[in-house]
Every structure is written in C-alpha cells, then in structure tokens.
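As you look at this complex, bear in mind that one protein chain is not there, while each of the others sits in place.
Letters are used for the chains, namely A and B, taken in the order the chains are written, and counting of residues starts over at 1 for each.
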Amino acid sequence: MDDKTIGNGSEEVRIGFFICHCGSNIAGTIDVEAVADYVRTLPNVVVSSDYKYTCSVAGQDMIVEDILKYKLNRVVVAACSPLLHEKTFRAATQRGGINPFFFHMVNIREHGSWVHQDRALATQKAMDMARGAIARVKFHKALEKRREPVRQSVLVVGGGIAGIHAALTMANAGKKVYLVEREPTIGGHMAMFDKTFPTLDCAACILTPKMSEVGSHPNIVLWSYSEVTEIKGYVGNYDVTVKRKPRYIKEDLCVGCLDCIDHCVFKTGNTDDEFNQNLSKRKPVYIPFAQAVPRLVAIDPAACTHLNGGKCEQSCATACDRQAIDFEQKETFEHIGVGAVIVATGFKPFDAHRKPLYGYGRFPDVYTALEVERLVCSSGPTGGDVVLKDGSKPKSVGIIHCVGSRDHQTNRWCSRVCCMYSLKLAHLLKEHTDAEIYNFYIDIRTPGKGYEEFYERLQEEGNHFIRGRVGDITDVPIIPEEEGRMIVRVEDSLAGFVRRIPVDMVVLATGLEPREDASEIRRRFNISCSSEGFFLERHPKLAPVSTTTDGVFLAGCCQGPKDIPDTVAQAGAAAAESLVLLDVGYVEMEPMTAFVTEKYCSGCKTCLPLCPFSAISRDEEKGVAVINPVLCKGCGTCVAACPSGAITQNLFEDRQIFAEIEELLVHA
Amino acid sequence: MPENFEPKILAFFCNWCTYTAADLAGVSRMKYEPTTRVVRVMCSGRVDPQFVLDAFAHGADGVLIGGCHPGDCHYVEGNYKLLRRFRMLRRLVASLGIEPERLRMEWISASEGERLQKVVNEMTAQIKLLGPLELPERFREWDTELHEETFDKEREVVASGQ
Partner (left out) sequence: MKYSYFPGCSLKATGRAYEESFLSLCKALDMEMEELENWNCCGATSFMSVEMGAAYALTIRNLAIAEKAGLDMVAPCGGCYGILLKADHYYKKYPTVHESAVKSLKTEGLEYKGTVRVRHPLDVLASDLPPRALRSKVKKPLKGLKVACYYGCRFVRPIAPFDDMHNPETMDLLLKTVGARIVDYTMKGKCCGGAMSGAMPNVAQEMTYLILRAAERAEADVVATACPLCQFNLEAYQDEIRAAHPDLKPIPVVYFTQLLGVALGLDATATALNRQIVPVEPILREKGILADEKKQPATAGV
C-alpha cells in the first residue's frame, strides 16, 4: 500500500505527534520522551514532541505552529481521555488550517498512567496505542459538521423546587417552558416541610410565591397530574409525548372554589391523605393542600364511589355551578417539540419498614421524619400539635439518624440532609413539646453556610447527643421507669457502654433514595444511572448538570441527595445550560454518520431492520439502500452487518479500524 | 511458554458505557493489568466479526468486547445486535481451535469502573494460564509445512519420473 497517496487527496501524509506529560499525571508513570522518540521513527511522522501541559494555551499554540511550520496534515495527541479534550485539540487542529477531523486522540492517562504501575509496561502500552493512532489517522478524511436549528422551548420534568426554579429561570429569560408534574399539584417534597434549616424559614412562605408564579407565568405551560411517556429526536429537536391523566375536572371551568369538596357524600375523609403522610384522611374529591398550584380539584378514582361503579348521588357534580365535574374524562396525550429537557424528578424517602428493628409500623409512635414535618406544621393533620397516637404529648423523643443511610444492609451513601433536618426537627419538637430530645448519631455532618452554628445552637438548647448506631427499639422493660414506653438500645460509643433510653416518641431520620421508577425514566430519556440508582452527570466536577445525552440536563435530588440551597443552585445551572443551547440557536451534529456506496450495495436489505432510528430505506428504483444522514445517529451497527462492505461510517471506517487493530498488535 | 508472558488483549469498548467505565477506573486510580489495547467505537454494535478475527490473526492473545447493559444502549439496541453476532462468532472462534476464554463479551456500564478492573484482571490471569496464542507464527509454520510438503512431493514426482 502506498502511504503517500492515501488520505484526503494525493498529497503526502505528514503527521505531527504530541504527547502530554499532564504534569506528573502521565509522565510520572510513562516515559513520554521514549514514546515521542519511538513515534518519530514511524512512517509519515514528521514531528514528534512532548510537552508539560498540551491542553494549555501554549500547548495548543505549539500544535498550531507545528502544523504551519512542518506543513502537517494530520495530528495525533496522546494525553487524557478524548471524552475530556478531543474538542480542544480538534479546535487547535482547525486553527492550524486543517480540517479538525484529521485529528486523533490517544488516551494514555485514564487508560494508561492512572491504572498501571509498571513503568516499562505502561510505556510499552502507550507506544502501541500511539502506533495504532498513527496508522489510523492516515485514513482520516475531511468532514463537515451539519448544523440543525434548536427549538426555542424547554421541557421540565418534575415540579418540585428544582423543576419550579429551573422553569421560572427559563421562562423569565423569555423561553417557552412545559412543566410536567406527576402529582395533582407542584411543590414536591418541599411543600410538605414545615420549616427549612438552618434559618427556620417557613417552607410554605418561601415556596408558595414561586408556585403561584409558575401557575400564572405567560411563558409556562403547566401540566400537572401528567407524565412524559415518550421522547424521540435529538438535541435541539426533541419530540415529546405527555400523558395527561384524567382528574375528572374540566380544567378550564374549575375556578377552585372547592364547593364540590364540601358537598361530597363523604362528610369526612375516607382515604389516606398522601400529602399528610397518611396521618389524616381526605375525601375522594380533594385538593392536596390549600396553596396547591394549579388550584384545581381532582377526583381520586380509587376512592370515589361513583367511579368504582357504586351508587352515589354525585352531589359534588350538582354542587358545581360551572358543571366542571366530568366523570367521563379519559386520559389524553399532548405532543410537543422542545429544544432541551431538564429532568428534575426528585427522590423517594427511604422506606422505614426496611429497618424492622426500629419498629416502624409496629409501634404506633415511631414516625418518619417526613411524618413529623407534617405533625409540627400548623397546616398539618393536628394543626401543629405534636401529639402521640393516644393523644398525649411526648415527654421524651429519640431521633435516630442515618436510617437507611451509611448502612451496608440498605444504602451505603450518606443522604446529606438528614443531620441537618434532624437538628431542625429536634429544635421544633422541643419548641412544641418541651420534651427531652435525644439525637442518636454516627457522625454529625454540618457542611454548609450557618449549619455548624445551628448545631451549636441546638447543643446550647439542651438537646442530648448520643454517638452510636441504635441497635433496636424494644417494648420490653427491665426497670419500672421503662414500663409502657419504647426503649432505645444503643451502644454509646463515646461513653463505651450500652445504654437503654426510654422514650415516648421515635423519629426515624430516613435517608434519600432514587425513585422506584428511576430506571424506567433513565431509559426513557436515554441517560445513565450511577450504581446506587441516581442519575449520572456527565462529569462529577465539570459537567454536574449535563448527561451523556446532549440537551438533557439534571436538577435536584434525582442526581443525588442534596439540600434546598444546592438544589436551587443546580436548577439554575441546568436552566443556564439549556439557555446556552437555545440561545446559540443551532447544534452541530457530529459527522460520524454512515453512508452507502451505491456501486457495492446489492440491495439485500440486511441493514434495514437493524436501524433503531429507521434511518435506512431502500431506493426501489436503484435497488440500493439509502441512509438519511439527519436520522442516522452514528452507531455503526449497519456497517458491521453489511455483507458487501457497502456501508461506511465516517471516522469509524473499516480501513481506519483495521489499520488501528493491526498496528496495535505489532510488537514495538 | 516464554517467561514474563504479557498477553495482548485487544479491546473494543463502546463510547457511552465501557469506554466511560474505563475512564472512571482511571479517574479512581483503580490499578489493573496493562494488557489491553483499546479501540473506541461509538457502539458495541459496530464491532464487525472481522475485527475480532483480524485481531487474532495479527497476534492478539485475547479479544474483549465491552458494551452497555441490555436495555441501556445509547442507540437503543446496538448491544443486542452485538450479542447475536457474538453467539455465532464464539462458535466460529472455537472451531478454529481458539480457547473460549480468549474471547469475552461484557456489559459494563459507565459507573462500573470496578467491574472493568475485575474483568481485565480476570481475563489476563486466564490468558496467562493458557499461554500465548501466536496465531501469526502458527500461520507461518503451517505455510512452511505446506510449502515443504509440496516441495517434497514435487521432488518425489521428479525422482520417480526419472
């Protein structure tokens, strides 16, 4: 094979090779000079040099200068992962005056120096990989990125504080926002909280103004009681289907007077009130809470007599003078097109039943933290009176930290917010009941503005802090003082002995978990999960709200446990990232799509059913396959399957890959 | 078997899961055997059986293909397409007399750096036990044998003819 004639045209292939020290990150394990010396001996390599930080401005300038100086027409950089800096070096290549796709990157940091210890073997591997790249880059071609316009609208999935903040930010920037919420109201978990730590702001006071702003914003379309069922397309051009579940109310007619609720045949609630953590009952026709947005009632088909085929006079319907109640309502589907998506689907509190030794569900006065939020809330089931199931006030309360967190039997991670909310609840319970409060903790973690100070304040208020993971809660007394109470058994690891502390009320500081359907949602939006099940950001430090799918961003606890300030900050970041995408106005499509060389295609149709994006069709007239470059996403599955080698994938051509394979295996 | 045999494992990693997992292993400084030579493809569905055969033919002691878990493919179902091909490929490779341990397919998601480390170390250990495959050398030997046999026969023919 004549190397001189291969490539874009007939010109001689002139390769420049640049290897990066990355400080000592690479050079500490790999002998970069030796690799550079070796590569210099390979055919077509005109210049081969090493540099301390190739990604720096000076490093990039060196590449540009060398391209000009040595009339290079190919560039290979051996440094970190292409997922990190491929864009940087392609841009440098372009600045040198050659097409950016005459570039290839060799990953000798993440796949080399960071994972190997033997200097000789790591250097050998780096040489092999460099040789593979040198061989493949000869066959690179000039490619152009296609531009597609970006739709000027955004979908926000989830109406908790994250979704609310992201939606408002973008709507205020003048973008059209579709906010889809699964529950009948937005507000999420934050709406259930009484106060927020460490300032003790009333959660409702700071949240509900934002909720009503969402409800009335001209740029926001709010679909509550709805779910995204399908999403297709690509960055800048997503086609979304939203299912709107029937709430049996004509939304355009209901004014939120709530007369129907008063007139329901059930005079008191007949079903558990989810918003109050099942501590009270609600009627089948209901509004989740007073400040719900949208202010529309909903009828719960599981609890309504009429919707269950029972006999009912339907007094709710007759009470509505606007005839807004419609028992015949069916689910409907909305189809929208958006440029970007923000996933803000939140978390699930750990199910305390999974720690049976703490007696949740067995002893009536063992509560989860979220239940206590409702108990201390003045709009909660008891009007803010902290009373036990028998109506009495607790004289002593035990708060167990880390329930379902930092625990190898359940979840290993720290849920980040429990220490602080436990302190907050300790303060509120003391305020409401003047009880003795015992905090049972492993470590108190208070990293945040004003958090440590709040912890100190709690200590000064006379709360007890006992360091040790609670063994169990028992109702078996051994001394008279324990009779009729729950006893917390714990090894006090500071005092060095086992203690039994009788209490009247136990609060379980349950951790945060991915939602049950997180995996389903992940697949729907084509994003990844980390091993514990929270959605995976593109980079833990530098791309914390992006995902591996362009145009899909993350906000809030669906990405991992975080408190309200962090959630709001992240939601703002996700909104900003979406705005960048929308305001640039176009996306550049990677050119690694596939195409058919007609003269080799026999029209066998093998490729047709392989394409999940229906990008391949058959030109019946010519009897050949045709690939639509707009629909092709560049996976290369059809290329691998074509029996006559008629399909080529840009940047992943057979001859490029074969050259790479063969050279990788030559023993240097 | 040569001393200090360092197998060469040619690895095809899909961009979205296994390649990212390898990056994660790097960022987390998880040490593993320096035996892999990675070819990045966008999707494991791009892995043409010929790539695998070509790798063995050019001296690979093992071939590892890494893709996303079933249902997680960035391109919806490329990994299923690979799986179908792989089943056939495994039989073909076995019929060539190549031990099954030398060809491996693994689903490794972007968060499974630890798993990548484990798979590479395991496969390296297995191949170290098997020894080098040395297919190119074997090809050469076979060619020589074939050549010599033919040569001998020709000589016989010539001799008997006289």
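In this section, a contact is a pair of C-beta atoms (placed from the backbone, for glycine too) under 8 Å apart; a residue touches a chain by one contact, two chains touch by 3 or more.
Computed from a predicted model, the values in this text were never measured in an experiment.
Looking at the complex as a whole, the chain kept out of the display touches A. The residue from A:C205, A:I478 or A:V630 that touches the chain not shown here is A:I478.
The residue touching the chain not shown here, chosen from A:G97, A:P356 or A:P609, is A:P356. Against the chain not shown here, chain A presents residues 356-357, 359, 362, 474-476, 478.
The rule is simple: only the chains that are shown with their structure count from here on.
Per the touch definition, chain B reaches chain A in the complex via residues 6, 8, 10, 15-17, 19-20, 22-23, 25-27, 29-34, 36-43, 45-49, 51, 54-55, 58-60, 71-72, 74-78, 81, 85, 109-112, 117.
Residues of chain A touching chain B in their complex: 81-83, 107, 109-112, 114-118, 121-122, 124-125, 128-129, 132, 523, 526, 528-531, 536, 548-549, 592, 610, 612-613, 633-637, 639-641, 649, 652, 654, 657-658, 660-662, 664-667.
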